[in-house]
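Left out: one protein chain. Kept in place: all the others.
Chain IDs A, B and C follow the sequence of writing; residue 1 opens each chain.
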Amino acid sequence: MIIVLKKNATKEEVEHIKEKIEALGLAVHLSEGKERTIIGAIGDESKLSEAPLEALPGVESVMPIQKPYKLVSRDFKDDPTVIKIGNTDIGGSEIRVIAGPCSVETEALLIDCAKKVKDSGAKFLRGGAFKPRTSPYSFQGLGEEGLKYLRSASDETGLPVVTELMDPRDTELIAEYADVIQIGARNMQNFRLLSEVGKAGKPVLLKRGLSGTIKELLMSAEYIAAEGNSKIILCERGIRTYETATRNTLDLSAVPILKEETHLPVVIDPSHAVGRWDLIAPMAKAAIAVGADGLLIEVHSDPENALCDGAQSLKPTKFDMLMKDMRKIATAIGRTL
Amino acid sequence: MIIVLKKNATKEEVEHIKEKIEALGLAVHLSEGKERTIIGAIGDESKLSEAPLEALPGVESVMPIQKPYKLVSRDFKDDPTVIKIGNTDIGGSEIRVIAGPCSVETEALLIDCAKKVKDSGAKFLRGGAFKPRTSPYSFQGLGEEGLKYLRSASDETGLPVVTELMDPRDTELIAEYADVIQIGARNMQNFRLLSEVGKAGKPVLLKRGLSGTIKELLMSAEYIAAEGNSKIILCERGIRTYETATRNTLDLSAVPILKEETHLPVVIDPSHAVGRWDLIAPMAKAAIAVGADGLLIEVHSDPENALCDGAQSLKPTKFDMLMKDMRKIATAIGRTL
Amino acid sequence: MIIVLKKNATKEEVEHIKEKIEALGLAVHLSEGKERTIIGAIGDESKLSEAPLEALPGVESVMPIQKPYKLVSRDFKDDPTVIKIGNTDIGGSEIRVIAGPCSVETEALLIDCAKKVKDSGAKFLRGGAFKPRTSPYSFQGLGEEGLKYLRSASDETGLPVVTELMDPRDTELIAEYADVIQIGARNMQNFRLLSEVGKAGKPVLLKRGLSGTIKELLMSAEYIAAEGNSKIILCERGIRTYETATRNTLDLSAVPILKEETHLPVVIDPSHAVGRWDLIAPMAKAAIAVGADGLLIEVHSDPENALCDGAQSLKPTKFDMLMKDMRKIATAIGRTL
Partner (left out) sequence: MIIVLKKNATKEEVEHIKEKIEALGLAVHLSEGKERTIIGAIGDESKLSEAPLEALPGVESVMPIQKPYKLVSRDFKDDPTVIKIGNTDIGGSEIRVIAGPCSVETEALLIDCAKKVKDSGAKFLRGGAFKPRTSPYSFQGLGEEGLKYLRSASDETGLPVVTELMDPRDTELIAEYADVIQIGARNMQNFRLLSEVGKAGKPVLLKRGLSGTIKELLMSAEYIAAEGNSKIILCERGIRTYETATRNTLDLSAVPILKEETHLPVVIDPSHAVGRWDLIAPMAKAAIAVGADGLLIEVHSDPENALCDGAQSLKPTKFDMLMKDMRKIATAIGRTL
């Protein structure tokens, strides 16, 4: 940690800061520059994380040097993590597509959708049984019934199932039915939920919050990893910006940055980012080109009558065309899909 | 709801949209303008909230007219809600200050702090027993032990206690010790938690999320109210913007807008917004002037040794001075503190 | 325009609003809904743009229906604009790359760079002679000398030159040397400068401002078009968000949205968006996949000694590799490069 002192910091203040740092077990290195004195705290920076160094008299600013995440970092494990799930995997050179409806509605619709997305090349089935909705008056999902439908669609097609967990009390229930547990954007910093899915041990798909920084996303992954579970798939799904032409702004630069910082697989959810089905294809193709390990795409056989997110769902035929287009780009960058 | 059609929308498309709306029980009003045809859907708009009108062929954009929140709106109840808590209240002409440490540490420290803030004029004691922390390696709070300390500090001083709930499984436990249950910024859209505190029936202090819009904050309050609990205090605590000079940007304009939209009391938390103790006083004074019904201020007898948020905690003497300054401004705007 | 009235709007208020609109030459259509009265103003909406309808008593909100831009919109001209510049063009099925150093330094370096980027397939040479710098103490560009070097590099290679105009007083000077006049992000709403380049009649490359909405970008293009010059290339170069891992956030979804709204060509500048050379390749490839008509890439033979933006400049060998990679993606999406 680097502590920059105020121009007029007194000797007593400097001494006091030094004592504080040394008391926490770190060594102190003092550098008196032309304009400012700078203190370097050498040792395990995490011990300083609780100390309110910025509040000490004489301190102007504090700059951490060490990264706050450990287990999920490239420093800890350099080779990419490939997560095996059922008969498939994610994180390797093959790009995986996770497709399905926003929310589970009927068993027949779901199985039909699962078959179609499988035929087009999707390797995972997605679908929500518990839905986080902005309004208490909106459809909240079918609950356990939905989980059962997901399971039978999975049994029918062999596609592993990705579904969202919203409440720590449902962890066991969802772990029973799901192959991958999704943590939604609004729960990226629901720390209790993160610990629970860490303990559950199942693969986790962790979505970046609407205002989550890349660093915070990694810290949330660290919560899961700290419980001994490093089967974590990170997902960028658009961030909140001032632009209103799209629902959110898809931050594709998060992909190369995450790939540099962490060994975990990174996927893109263009459907939620843009919120309009006609923008999904170009963003999905860009996600392949930028280096994503997978995509999460909403597909619905009858978007007009979907109970949620119909406006951003692709029909199976459009999805099939998109898969073909994405496959060409995957080939162009030396990957497969 | 107003549906603006594309320039080249066909008759069949228009007919299809009309049928869709009428099937949901609303009346349709067609207006053919010079450049665009516009459809007005007249009736209960909430019935359309699930229909993906934007996805229908021929539709360019959809504009809701009715507000998505009901129970918390001024339309539903025009006179301001005054919430009685213990021997005090919030939402009336007296401005209330909620003060105390970020996290509960020892019983002695807490009681000392409670007495001091009471002497300075605070009417509520705040303190965290369960702490949401970005890092899994940071101090996570004392848990139930912390709740007990809060209770005894309250018994000692008569100040009602405000403390945070992070996990639906702790609702009963916290309801037992707390007078007001706080929902933190990161949980503003943790919808299950919102329903739980709604059911618990205790007064709730609901913080605006870092990227929560004012409309979304009101929808989250609606989740609580929909369970029959309208004892809700709304709290602005800074939003995430591009500016890095402060931790977050305190959006004081949220106060007059919320006062116009809702009958619920609105308080300001300057401590978390700015993240630096030396900026709290000016922002707190501005919060009084802008019309807030209360303030949430972090006070710690020994910020240097605080286990969390020391950098943004005021010492009791500084807090006392600030209370005096705020009181003058309260008087200037015709309120009391 | 749709005017939504307050619940308690009086008859007099409604009458007053009607008169106001009719006085401006529009017809009024009144629709009394269950909860709100809505007024539709039918006719040329631009006549209402100056009228402070929101401020009229009884008005709750005002929603424009017509788009504020005309000449640059797809409604005005549906087929894509292909701009011929020297022996090349932009806006057609061939993707064009504009490459070169951030700022012009020496004639020899520039000519060397121009030859190399041409060999790799770039069709335009970029380079700044007048540089907008955050600090008054930074290198501000070579001025006219730099323009001369650009001209000779262009004469040597046949590549048309793109260079920035910062000051209306330099318009004639720059028009003499440049083939395309660039308006930088910080000048997107420098309306006088926009009118000047409109009058100059040369092709213009207009960058989106750091906080410019897509609508505002189109309005700024309209300023140029309103002077009779519709040879405008729009450029997305990253917007300002809360994320600090990259300098700005590249908003690739702007490409499909702009392609839908306007007939003008759209290019992407990944170099300024990310600010780090190692992130340029993935973002450039994504830009091709998303459908951009061209790219603006900073190339410098000796980035370590560049007088500006060295950290985000590619060496010619890296640029050559990137061109090869981008060409494969262009082929995969059915375009050429």
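Here are a few things to note about the model shown:
In this section, a contact is a pair of C-beta atoms (placed from the backbone, for glycine too) under 8 Å apart; a residue touches a chain by one contact, two chains touch by 3 or more.
Keep in mind it's a predicted model, so treat the numbers as computed, not measured.
Here one chain is not drawn; of B:Ser31, B:Thr81 or B:Thr246, the residue touching it is B:Thr246. Among C:Thr37, C:Ser73 or C:Asn190, only C:Asn190 touches the chain left out of the display. Across B:Thr10, B:Ser152, B:Thr317 or B:Thr331, the residue that sits in touch with the chain not pictured is B:Thr331.
Residues of chain A that touch the chain left out of the display are 2, 4, 7, 29, 31, 33-36, 38, 40, 42-44, 63, 65-66, 75, 240-242, 244. Residue-level contact of chain B with the missing chain is found at 211, 213-215, 239, 241-246, 249-257, 260, 273-274, 278-279, 282-283, 285-291, 325, 328-329, 331-333. Counting over the whole complex, chain C has residues 20, 46, 49-56, 68, 132-139, 166-169, 186-187, 189-192, 195, 209-211, 216, 219, 222-223, 226, 240, 276-277, 303-304, 306-313 touching the chain that is not drawn.
As a convention for this text, only the chains that are shown with their structure count from here on.
Chain centre most remote from that of chain B: C (centre = mean of CA atoms). Two copies of one sequence, chain B and chain C, touch each other mainly through matching residues, since over half of the numbers at the interface are common to both. Spacing of chain A relative to chain B, judged by their CA centroids, is 26 angstrom. Separating the centre of chain B from that of chain C, both taken as means of CA atoms, is a distance of 39 Å.
Multi-chain contact residues of chain C (touching two or more other chains) are listed as 241-242, 244.
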